[in-house]
Every structure is written in C-alpha cells, then in structure tokens.
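Here the complex is missing a single protein chain, while all its other protein chains stay put.
Letters A and B name the chains as they come in the text, with residue numbers starting at 1 for each one.
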Amino acid sequence: MRARRLPLLLSLLLAACLNCAAAGLHWIRDRVELAVDNTVEVVHANFPYRNDGSSPVRVLVARPSCDCLVAGRSAFTVAPGASGSLEVSLRILGQVGALRKELWVATDAPGDVPERLELDVTVSERVAVRPRMLFWTRGESSEPKLVSVSVSPAGAARLVGVRGPASGFVVATQPGKEGGTWQLRIRPSDTRERRSAVATLEFAGVDGVPSHVDVYLVVR
Amino acid sequence: MIRGVIIILLAAMLPALASVALRWERLHGAEAPVVGITYREASRGAVLWLDARPAEDFRRGHVAGAISIADEGWDRTLAVVARRWTPGTRIVVYCAAGCDLAREAAVRLRGDTGLPDIYVLEGGWAAAAGEGAR
Partner (left out) sequence: MNTRRWIEGVALVTLAAVFGVAGALKLAGPVVFADAIYRYRLLPWGASLVLAVYLPWLELICALALGIARLRRPAVAVMMGLCVLFLGALIAAKARGLELSCGCFGGAASGSDLGQAIVRDVVVLGLAIAYLVSVGRHPRNRA
C-alpha cells in the first residue's frame, strides 16, 4: 500500500517544488491606508515584498497616471529569498476626504500578471482658514474683508491671537456662532499706496494642529 | 409680435424659477470650474506661472519664471503669489499633460486667495515646451 502511494507523493512534491520555483515576487502588502491632516503636503507609504522564488525577479514600476504619486524606484531586481519595500510618496494639494491612488507593477517572471498597489489616504481638515490672502486694489474703498477660521473637532485647538500685521492694516477678531469658529475682519488703513503684510494666526491645541497659519494682505 | 415675444420670454421664466427653487441647494453650492487657457493666449499678457509637477521634473525644464509648488511648499507658494501678483495678472497652473494635479492646485489657490483669473494650462508642460517655453 505504501508503494502505491509513493508515486502520488512524489508527484505532489514535484508539483510543490515547481510552484516554489515559479512563485516569484510576493507583495506582502498591496494596500496601504493612512489618515493625515491636510497640513501635510507629502505622504509616504511602503509596500513590502519578498521574492519567494528560486531566481531573481526584475520589477518594473509603471509611471503613475497622476503627477501627484511618485515611486521611489522605477525598476529594480530582487534576489531569490530577498525582501524589501517599495516606497511611494503622494503629494496632497489641499484635497480633503478620501483619496485613492493606484500604482501598477509588473515583473519579468513568465506568466506573471501586473499587480495593482493601492494607497488610500483619508485627509481631514483640522484647521481651515479661508481665504489665506486678502487683496484690495489701489483707490478701492478700504472696506473690511472677512477671514473665516474653523477648527474641527471644535475642541482640538483655539485661536489664541493674531501676530502682525506690522502696520497699515487693522484686524478685529471675534468668535463665531459655533464652537471652534472665529471671524477676522481685516481692512487696510487706506488704499492709496501699494502695501503688503502678513497676519499670523496663532493656535494652541493638541498635537497635529499647526501652531500658526499666515494670511497675506495685499494692496496693489 | 412684440407681445408674443414677451409672453414667450415670461412663460419660460416660470418653470425656470421653479427649477431654481427645487434645485437651490445644488445650484447655490456649485463652484465655477477652473478654466483652461492655451500657452499662446496666456503668454500675451502678464502671467504668473505655477508648476505643479514633481520637483525633479521642474528642474529638468520649466516655463521661464515659473514657481515650483513642490519645491516651495504650499505656504511659500502663497507668499510668492502675494508678493508677485498685481491686478490684471493671470495665474496659470500646469502639470505634465492631462493630469489632475494642476486643476487641484488651481482650485485650492482660488479658495485660498479669491483671486480672479486663475487658469490651468491646456496641454500642460508638453504643450508649453512645444511652443518653445523653457
């Protein structure tokens, strides 16, 4: 009876070995999820891999369709048994909410199909200051313009003060109707001459909240 | 004839007003799109160029006088815009070609500054380079 089972066992062993040889590159993680604040401009993520095969594997990284996503390497070789990770960086330009970006990678292993790596980033907006620039044209009436400030969640931070502008502009701050909101009324003392200044809003709060945000004031 | 024209013009107003009332939230919240501009038209007047591409691409070649958003960072980009903008200046943002990054940067810039005349370059850097912009 043992003799009859032997060919079967040998076949299974051979098949397993063949699979091992063909296994090639294995992406330990093909999806990375991150949560960041929108003050972060660049997010880094790592996609670890391992070559489970018996021969070196050449990895090719397709150029992402979005200029915002950059892979650390465009092509590299992984020795048998070696492992590593592919670093990608994503530039965030003010988007808030869920962002999903994809990166396609392929190898030179026979029969291998391209693999999709996914980066899911949830961007929250802790501190919103809008607008960040106020402008008046020369000769225009020096009416005050509004800057809205909000912190989310309301208790995460508070606006403790406004530093500057050095001269030529008047700033009045008042709390908003809802918790965690403020309104700044800013006006130039006059608009006869070109001038510019910076009003720095200072916040005190928990980790991750920026300590200051600049608002640019311009008379042109 | 005139009376008939007035009747038609007024008759169209009724369903239009009803449509506004029914869709008020959506219409009120709708934001103007960022409009594209060709390199040729942009170059005719005063223009402030913003490059939204990765820093390495900027260093390989860019529109003369452009600011690299990747190099400067958003805060410094705003500071440069505040320093260099004058009334009548167009701000044109570009990326490689056919990508979303320039549009996202333009939308954010509009929200942060309220400046009029913010555009996205049609065809991106590929189009500008083709027109001899270096």
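Heads up, the rule we're going with is that a contact is a pair of C-beta atoms (placed from the backbone, for glycine too) under 8 Å apart; a residue touches a chain by one contact, two chains touch by 3 or more.
Quick caveat: nothing in here was measured; it's all calculated off a predicted structure.
Considering the intact complex, the chain excluded from display touches B. Screening B:R40, B:R60 or B:R83 for touch with the missing chain picks out B:R40. Interface residues of chain B facing the missing partner chain: 1-5, 7-9, 11-13, 15-16, 19-20, 23, 26-27, 30-33, 35-36, 38, 40-41, 122.
Quick note on the criterion: only the chains that are shown with their structure count from here on.
On the side of chain B, the complex with chain A involves touching residues 52-54, 57, 69-70, 73-75, 78-79, 81-83, 85-87, 95-96, 99-101, 104-105, 107-108, 111-115.
Considering their complex, residues 41, 65-68, 70, 91, 93-95, 130-135, 137, 196, 198, 214, 216, 218, 220 of chain A touch chain B.
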